[in-house]
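As you look at this complex, bear in mind that one protein chain is not there, while each of the others sits in place.
Now for chain A:
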Amino acid sequence: MKKWGILFVALLMVTSVLAACGNDKSNTAGKKIIVGMSADFPPYEFHIKNEKGEDEVVGFDVEIAKEIAKDLNAEVEIKDMKFESLLNELESGRVDLVISGLSPKPERLKQIDMSKIYYKAEQSVVSRTADKDKYTTMESLEGLKIGVQKSSIQEDIAKEIPNAKLTSLSKISDIVLQLTSGRVDVAVLEGPVAESFVKQVDGITITDAKPANEDEGYVVGVKKGNKEMLDQVNTTLDRLIADGSIDKFVAEASALAEKK
């Protein structure tokens, strides 16, 4: 009988742990907006260990999130997720906004509402330094093994290249590892992101090949039908674009990304 007693107590403990985990969530009902982002994308959003030794998500998307929250008189909570899970998080109501270098792809409009474009970036092709001279135009990338981030705009660009064999991974750092270890020939990355990785990692460089700039820029994702939130986000973005704050945030975040 004693064994069953122990088992019962163990189950009880487990249930209380679960219950405790559930409680955290219900407390967020107050003035707090939860922003989903995939924090592996310097300088947009990335993790650092701050002076106090605590983990912190920083980047210019985070600054934008803070400004939106300020205009709503709310506190901001950052939720770090894999990029491909973000839209699901938004649809299932677990986050209020997605600010994560989200491109306004038309098929995404079916699932979510989008704010106006707040930032446009160029794409870069990164290769090993030794191969830099081989890849000077987009045509020279034909038939190569190319590393890109899963479900990203770079993946679409790379798919346009004839005979290219794509390696799609979730994390940029994993893509760079594929590049340095010779498993892919080049990687297509976001301009500012490529620059910060090239500065940090030895032996890779940005090539002269430039993907045609079809970039539509980046938007904030809002749950479909939430007009009030969408208007508020657009108002805040208008203000930030008008007073040049966004460019300032980008510069600051890039500096921070290089320092870490």
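Throughout what follows, a residue touches a chain if its C-beta (ideal position, glycine included) is under 8 Å from a C-beta of that chain, and two chains touch if they have at least 3 such contacts; residues count from 1.
Operating definition for what follows: contacts and distances are computed from a predicted model.
Remark: of the listed names "Polar amino acid transport system substrate-binding protein", "NADH-quinone oxidoreductase subunit A", "Anaerobic sulfite reductase subunit B" or "Diguanylate cyclase", the one matching the undisplayed chain in UniProt is "Polar amino acid transport system substrate-binding protein". Among A:D40, A:E63, A:D96 or A:E195, only A:D40 touches the chain left out of the display. The missing chain, though absent from the display, is touched by one residue of A:F60, A:Y118, A:F197 or A:F249; that residue is A:F197. Among A:G53, A:G182 or A:G244, only A:G53 touches the chain left out of the display. One of A:K82, A:K105, A:K150 or A:K210 touches the chain omitted from the figure, and that residue is A:K82.
Although one chain is not displayed, its contacts with chain A can still be listed: residues 7, 10-11, 14, 17-18, 21-22, 24-25, 39-40, 42, 46-49, 53-55, 79-82, 85, 88-89, 91-94, 171, 173-174, 176-177, 197, 200-201, 260.
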